[in-house]
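All protein chains but one are shown at their positions in the complex.
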Amino acid sequence: MQHAPALATNTGLDNRKLLMWLFLASECLFFGSLIGAYLLYRDRSVAGPYPEDLFDIPFTSVSAFILLMSSVTMVLALAAIQRGDQHGLRVWLFTTAFLGILFVSGQAFEFTEFNREGLSLSTNLFGTTFFVLTGFHGAHVTVGVLILMSLFVMALRGRLTRAESLHVELAGLYWHFVDIVWIVIFTLVYLIQP
Amino acid sequence: MARAIEERPSAILEAMRQLREDAASYRGIWSWITTVDHKRIGIMYGVTALAFFVLGGIEALLIRLQLATPNGEVLTPDQYNRIFTMHGTTMIFLVVMPLSAAFFNLLTPLMIGARDVAFPRLNAFSYWVFLAGGLFMNASFFTGGNILQGELGAPDAGWFGYAPLTLSRFSPGEGVDFWALGLLILGVSSMAAGFNFIVTILNMRAPGMTLFRMPLFVWMTLVTSFLIVFAMPVITVALFQLLFDRLYDANFFNVDKGGTPLLWQHMFWLFGHPEVYILILPAMGIVSEVLPTFARKPLFGYPFVVFSGIAIAFMSWGVWAHHMYTTGLGAVANSAFGVSTILIAIPTGVKIFNWMATLWGGSISIKTPLLFAAGFIAMFTIGGLTGVTHSVVPSDYQQQDTYYIVAHFHQVLFGGAIFGLFAGIYYWYPKFTGKMLYEGLGQLQFWTMFIGFNVTFQPMMILGLIGMPRRIYSYPGGQGFDIWNLVATVGAFLIAFSVLVFIINVIASSRRKEKAEADPWDGRTLEWSLPSPVPPYNFKEIPTVHALDDFWHQKYAEDERGRPVPVVAGGSEEEEEEHGDGHGIHMPSPSFFPLIAATGLPIIATGLIYDPAIVAVGAAVLMVGIYGWALEPATE
Partner (left out) sequence: MTLAEYRGMKPATGEGAVAAPAHREGAHPGPAEYVKIGLTLAVITAVEVAVYYIDALSDVLIPILIVLSALKFSLVVLWFMHLKFDNRLFSTLFVGGLMLVATLFVVVLATLGGKLV
């Protein structure tokens, strides 16, 4: 991937990194609104199934743990590319993507389980707000996995050298953001029940 | 450029090479399709927005024809609902916002001394997505049956889309789906542009241009862009919530399952109130540039005008529920929002006083840009004052949902934003087209538009206060509404005439032989130091800036009484040289991937309404666009 060489900027900050932080700031508004709707409607479902009927905390804890660990592997991938360790870069990029796929699979499994037990988008307020919030989160993780896999392929082709470490850094910022959204969701939605 | 495409690969490669060469040298329609030049993108935004202005204006004329007399039969109730919904949606999202974007694009890099924006391809993407969204939304007109028999399919639930009216149960058919998906598409366009301009302004200013040496218009661009990137996500969520309710039977606004329609109103106005400042701040920025030039005086109180703009943006987050006083939020909420709304009048007032002080004692030159800018001040003041009357809760209880509100927002959006934008059009037209608009026709346009505007909307203040509700397709006679509605309709046709004058002015001036000078108005900011029209690379050499209004100070020193005295020509080292053509300056290469990526979005939207397979096609197009964009070199 070629970019024009980074020009000097007034702030000294790279244009693309500034763009990514602006994007993440706006995403706070996006996820905040979805979480707000969830919190508003928590406790207001007229009929079940309710969270306490369906949640499998041990299962979700494991998938939360997996996503957290993927943040560790992500930052290890960045550290690798920054010190010129191409092998480490590939290993950690792949591991992060793999953990991400595990997480999304866990979500998919959870969704189908809940569905089997009678919860859908239309069942009640819990179904609506839960599936939309966690669904959008899962979609974000999926996009992240696609980005990571693309970077992995580039790394395999030797196109991700130390000079391109910004790409990994930016992918990392996105990935960590998606992780911290899950930290919030795990607590507010799963652990703190009505 | 025409070459027959034969089977032999070398002929195709040759054709592609020729296309690339044409694009890079700005020849032919392909060069427009692949352009990443902010000036060309700005022109495309402007032309497209003006076309939608005519469309929205025709919708307005239909409304006014229907309401000219009691029990009108020009439109059926169903047609009326669709026309007034599309009128509002079009004017806000397809006219005022893109016209502002046109100016952001045309001016920002020039005013800060840069060669282009931070992300030229993202910039092109913003435009193509806007066009896609506008076409997508208007395509809905054709989905209602036989359009020639007046069967319209457009959305019909108002530009504000209140639930539960917008739910499938009460709005069957695809109209509201087109509305929601169209707005989602347009939101992508706005956000991409918002990010681009923030990075551009923070990072790409010429040496010496500190933030407080930036032209005021650039400040307003920065502030508006921040509002956009924080407000759009909220409406995005709201629109998704609505779509999930409509398409997949979710319960966000479903009262039967415990939902509340008030959630929609909160979400919509959390976005909607910052949105109205998004609509007005750019025009205010234009006024702040025009007045000093035509008064030959610097903007009075520049730091105050900057801080007021920032204050308005900040406070705009705290007032949204003033749109909801009559929904039963309770006395505490109503009072709190009443207070915050009254307070937001203060920074607005600061700006108005600073503008007046700019004109005071100036050497006024009455040209069309100044007329529109002065018109803005007068009309926006009136509109703002009516806004203060709305902020008072008990008073709003009478005004809500009446024509008094309609008068207020047209006063500020037409008398304010549109007038300000026309000031900008007349002011900067020579810079980007190389031709001056005719001054006589310009003044004719101003006066007919000004008179027409007032004849149309002042009666609506009366209509509202005597009790005419809004959003009604007809009214009975004998209520005292008849005469004012008729007057308003006459005014609307006068406005239409003024727009016709504008179009004639554009066509006639394109035929002028005289080319415009670089600096026809004796301006203050950097764009006037460049030739008209501006070369692709903008500045042969990036200037070093020493002060606010640096270009003015290059032209004029001050005598002992503070009056401008021209600097002797040749004394300035920063003059543009006549020789040389900017060779050796590498500009970002043209690209068609932004267009391809943009095309994916309306395809996805269509698939969501009609057929999931189409979603897959759209997603594939989007992915091809994104990957092509990511993998191509940014600068050859």
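Each chain gets a letter, A and B, in the order it is written, and its residues are counted from 1.
Here is the rule we use: a contact is a pair of C-beta atoms (placed from the backbone, for glycine too) under 8 Å apart; a residue touches a chain by one contact, two chains touch by 3 or more.
Note that the structure is a prediction, hence the values are computed from the model and not measured.
J.: Out of A:A139, A:V153 or A:I192, which residue would touch the omitted chain in the full complex?
T.: Residue touching the absent chain, from the options given: A:I192.
J.: Pick from A:G36, A:P51, A:G106 or A:G144: which residue touches the chain that isn't shown?
T.: A:G36
J.: For the chain left out of this view, which of B:G28, B:P77 or B:G208 touches it?
T.: The missing chain is touched by B:G208.
J.: Residue-wise, where is chain B in contact with the chain that is not depicted?
T.: Within chain B, the residues that touch the unshown chain are 202, 206-208, 210-212, 230, 234, 260, 262-263, 266, 270, 317, 321, 329-330, 333, 544.
J.: Determine and list the chain A residues touching the chain excluded from the picture.
T.: 8-14, 17-18, 21-22, 24-29, 32-33, 35-36, 39-43, 57-58, 61, 64-65, 68-69, 71-72, 74-76, 79, 172-173, 176-177, 179-180, 183-184, 186-188, 191-192
The definition used in the following text is that only the chains that are shown with their structure count from here on.
J.: Calculate how many whole Å lie between the centre of chain A and the centre of chain B, each centre taken as the average of the chain's C-alpha atoms.
T.: Computed from C-alpha means, the inter-chain centre distance equals 34 Å.
J.: Looking at the complex, which residues from chain B come into contact with chain A?
T.: Against chain A, the touching part of chain B is residues 118-119, 191, 195, 198-199, 202-205, 229-234, 236-238, 240-241, 244, 248-252, 256-259, 263, 267, 588, 627, 630-635.
J.: Within their complex, state which residues of chain A touch chain B.
T.: Counting only chain A, the residues touching chain B are 1-4, 7, 9-11, 13, 15, 18-19, 22-23, 25-27, 29-30, 33-34, 37, 40-41, 44-47, 121-122, 124-125, 127-129, 132, 136, 150.
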